[in-house]
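With one protein chain removed, the remaining protein chains of the complex are shown where they sit.
Chains: A and B, in written order; residue numbering restarts at 1 for each.
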């Protein structure tokens, strides 16, 4: 028996030793391993590993939750594509600190009197990574590609303000009829359908970025599939791209503004699991990690902890095809009857804040006074149980009812389910006689039900498409594609119409504020909360600016300071 | 006659949850070179345990040799280590078992199973072992041995398989072969063949055989000497003639009487009434006493020692004591004595009324 025992133990040891041997590959960072993997920012990667870190290496390690869906700026639709597109390409203008447009490929611009014609002067030292200059034709080529329905760009609506763009997208005109013209190699003239206050910020959006005509045409089907099928003109270039695993960016030596760019290298790895990301952060492998509510309490007091308010709002849509919801008092009662603080502080617990306005806080400010959009009229229908009850009773009386049953249509994620359960509880508590049922469905299904207006109350959210209040305000026009509530207010419609056609600047801004006020007073819908995200960001990272839409961060000005 | 194995005062017990089961309660016998000793008895008499203990194949726990010596080749097998036993098993002492259907490894070629022992004990090379294996298969009467050596057990019939088992056992020319009911699971005609084979091989190889069985007909065919076991002890031992034609122990009488016969004129078969003793609490006196119509009072009190009947014949029964009353063995036994023939006229149930 002894012999057997030993021979088995031996085999067991052999099996285990395979793994122990593997262990020798190193659990800690070693210089042979690819820099994309474990380079902590204390060890220089440019010089030999033994050298002491006197000069802090400008290497940033971050995570991404998904693989880049596409590096073709024309086809991008999500935050991942936008973020990294924004790092390696550049448009006419770029968004810098506080999302202010700063010159990019264009060194300056002029606007015509009527606000409809922009003339951009391109700088001569803006080059592609093959050394060739970025010319006006590159923009024309790309923008025509965007509006061409055959390209299938899902974000092309964002060019809707350019002359003829909408007709081209509808197939009524040809792409070459787009309102863009090259006056000469470095002068680009853009004609708009109507003046657009925020056009400069639009040009900073990746869909507006240029692509080099000859290169793209030469690449054909392969364009943007791999690193070698791309040309870059941004602050960084992509040097490595391992699909599903990660990619590496290095400072672009030919970038016209390279002296401003401090980071030498950015390593991005794809990690979908939040706990894994936190573990990587704790072991010093990455400098930034996203947190979900379970982790918030643990790291709340960590110096690296921060919450970033996003410009995304969630609200109750109220379908006025439902007789009860067509009654204004009922709607006001619902708007007043939910204590949003309970939701944000307990359930979400990630820095999200209650919302009481049609446009999120911190999104846009008055062009002259700099005052925040919502400051003028303040919050609407803040939680008030007594007032809610008052309106509720009035509404019921008007309808001749004593009780009411409503269904909340919501999502099926963990967060959604918890939130919806909370809403149900709140409404039933504060509005006696109300019975709430919940319908929890996947995203796509909810959209379908929205499109066919088959719901009573719906929890929906919206994020901005461009840097202007209109992206939130025009949702509620009569018969609008996102209205779907049968809400109609002609005064509101008029204000929107005017803002889109003949108003500009301060007038326009104030008209939108007015429109927002109207739709809020009507209690057409009830904002619930503005989303934020909790993140751990190493305090030694400086000037990694947060953007309100499109990319989450911009890296051009970022640096490591220890 | 040269003694090749001496078993002295063997006591083997099993420690179970129910208590200590005393399976073998003091067994003494010798095995002479070249002879066949049959051990007969009912199930539970301890005959299998005895032979397995000689080979030290009883799992310990729960079994253990309480007492006794097993002398072979100048060593006491009871005291050897497992490693030392492994050198003896299959080489000096071999064993064959009852059920040929399950005694062979179903997933290993028959040839390999024979060669294993050859390679280990005789240090033969593979090819030499293979040759020897083919030889052995031929020896045990398997046709086309060079073909069949690469076949699997399920490709052989029952009788053939038992031949293979014998081949394996005899591969290294063991001095002793322990055969534990080797023919019980075979049908009668095959039985006869196997017995013939064994006798033949014994002559050729001069192997000493201990043949365990409960079938007295086989014993008559095969044995030189017979030991009768009951309740973990040997109750009578002698040459085959002595046991059959001059049995002294009432149990032996009962056994012989129970043999069925073709001539029997009656429909009822004779069977010894009662059942074997409880070995957790073995009886104080003679274990057979409760079933013994010839039992004396002392049988219930004290165990009888072995009484000598002749130099080769011993029986453990108080009836052989000088003070014991004279008892006539049952008529069938008397008839056997007279005719010195078995089975012409079998025992009748009426013989025992």
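Heads up, the rule we're going with is that contacts are C-beta pairs under 8 Å (C-beta built on N, C-alpha and C of every residue); 3 or more make two chains touch, one makes a residue touch a chain.
Assume contacts and distances are computed from a predicted model.
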> Can you tell which of "ABC transporter permease", "Septum site-determining protein MinD", "HEAT repeat domain-containing protein" or "3-isopropylmalate dehydratase small subunit" UniProt lists for the chain that's not drawn?
Replying inline: "ABC transporter permease"
> Shown chains touched by the missing chain?
Replying inline: A, B
> Looking at the whole complex, which of B:10, B:104, B:176 or B:272 touches the chain that is not displayed?
Replying inline: B:104
>> Going by the contact rule already stated, which one of B:12, B:40, B:78 or B:95 would touch the omitted chain in the full complex?
In response: B:95
> Among the options A:142, A:156 or A:349, which residue touches the chain absent from this view?
Replying inline: A:156
> If you put the missing chain back, which residues of subunit A would it touch?
Replying inline: 1, 3-5, 7-8, 11-12, 15, 19, 21-28, 33-34, 37-38, 66-67, 69-70, 72, 75, 77, 149-150, 152-157, 169-171, 221, 224-225, 242-245, 269-273, 275-276, 279-280, 282-283, 285, 442-445, 447-448, 465, 482
>> Using the document's contact rule, name the residues of subunit B that touch the chain not shown here.
In response: 55, 57, 82-83, 85-91, 94-95, 97, 99, 102-108, 116-117, 120-121, 152, 154-155, 165, 168-169
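The rule is simple: only the chains that are shown with their structure count from here on.
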> Hey, how far is the Cα centre of subunit A from the one of subunit B, in Å?
Replying inline: 90
